[in-house]
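Please see the structure below; I have some questions.
Every protein chain of the complex appears in place save one, which is left out.
Right, chain A next:
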Amino acid sequence: MTSAHSKLYSDDVSLVVVVVDTNPFFWAGAALPFADFLSHVLHFVNSLLLLSNLNHVVIIAAGVSSCAYVFDSGNAGASGAADVAETLGKASRKMEEFIKQDARETASNGTVADGGAASLFSGALSLALCYIQRIFRSGTRHPQPRILCLQGSPDGPEQYVAVMNSIFSAQRSMVPIDTCIVGTQDSAFLQQASYITGGVYMKPQELSGLFQYLAAVFATDLHSRTFLRLPKTLGVDFRASCFCHKKTIDMGYVCSVCLSIFCKYHKKCSTCG
């Protein structure tokens, strides 16, 4: 797969794909109400669009039973300043529709009932990457893409392989994945994602000032980032966890056929035998 195309468009034009976590199980118990959170995000999206008229923003919602595109600034009939309120209105409506639809699907599924349910983050990330590939195909003049993930729900371990595949694909296409954690726990997947792809990982301390954090850290385009001092995570834990007990290990045994990791020596690999 080819890596990033020549940046003939202009150094500071960006395409930002925002992946919003809409997991109702998380937002029901969160400190910041979802409506406030959404208004912070939409104002941030607006400020991105105001930075340059060529900037392009796409919002993808990651729900509990489905993922979907919620907003694409390229579709809006760009006709000037009157669009500010229209943008916000359209995006909020679409988001509300998505959440209702997602809730209906979750109810009909019936299998997801506990509060620790993860959102379908891997699906939303895959959609974001497909959209970015479409932008790459549109010719040599295109904005510089990046992905911003607003995540609150815990990581779903069943998504590990899919998330890692997306991370490596983003790394090859040179698309940074930025993360802003709006929940209480750090996300190991997103720390790895931001580290491997060269993005920014941040966990704001005051969620009521979310817009300020977003505008100060995540609004700058990739070219201008080289001149700024952005938050750096001190060290990502890349240790693996063993398949038998799920605890992180320093030294383990890896099966030569299927690459499963065990903490103690077994005569036969339990995954592939």
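Note that a contact is a pair of C-beta atoms (placed from the backbone, for glycine too) under 8 Å apart; a residue touches a chain by one contact, two chains touch by 3 or more; residues count from 1.
Basically, contacts and distances are computed from a predicted model.
K.L.:
Name the chain not shown, per its UniProt record: "ALA-interacting subunit", "General transcription factor IIH subunit 2", "lipoyl(octanoyl) transferase" or "Tax1-binding protein 3"?
P.N.:
According to UniProt, the chain not displayed is called "General transcription factor IIH subunit 2".
K.L.:
Check each of A:P24, A:G156 or A:P204 against the chain that is not shown and name the one that touches it.
P.N.:
Once the missing chain is taken into account, the touching residue is A:G156.
K.L.:
Can you work out which residue in A:L32, A:L51 or A:M164 touches the chain that's missing from view?
P.N.:
A:M164
K.L.:
Please identify which residue in A:N55, A:T87 or A:S126 touches the non-displayed chain.
P.N.:
Considering all chains, including the one not shown, the answer is A:S126.
K.L.:
State which residues belonging to chain A touch the missing partner chain.
P.N.:
Counting only chain A, the missing chain is touched by 1, 64-69, 72, 105-106, 109, 111-112, 120, 122-124, 126-127, 129-131, 133-134, 137, 156, 158-162, 164-169, 172-173, 192, 196, 234-235, 237-240, 249-259, 261-262, 265-266, 268-269, 272-273.
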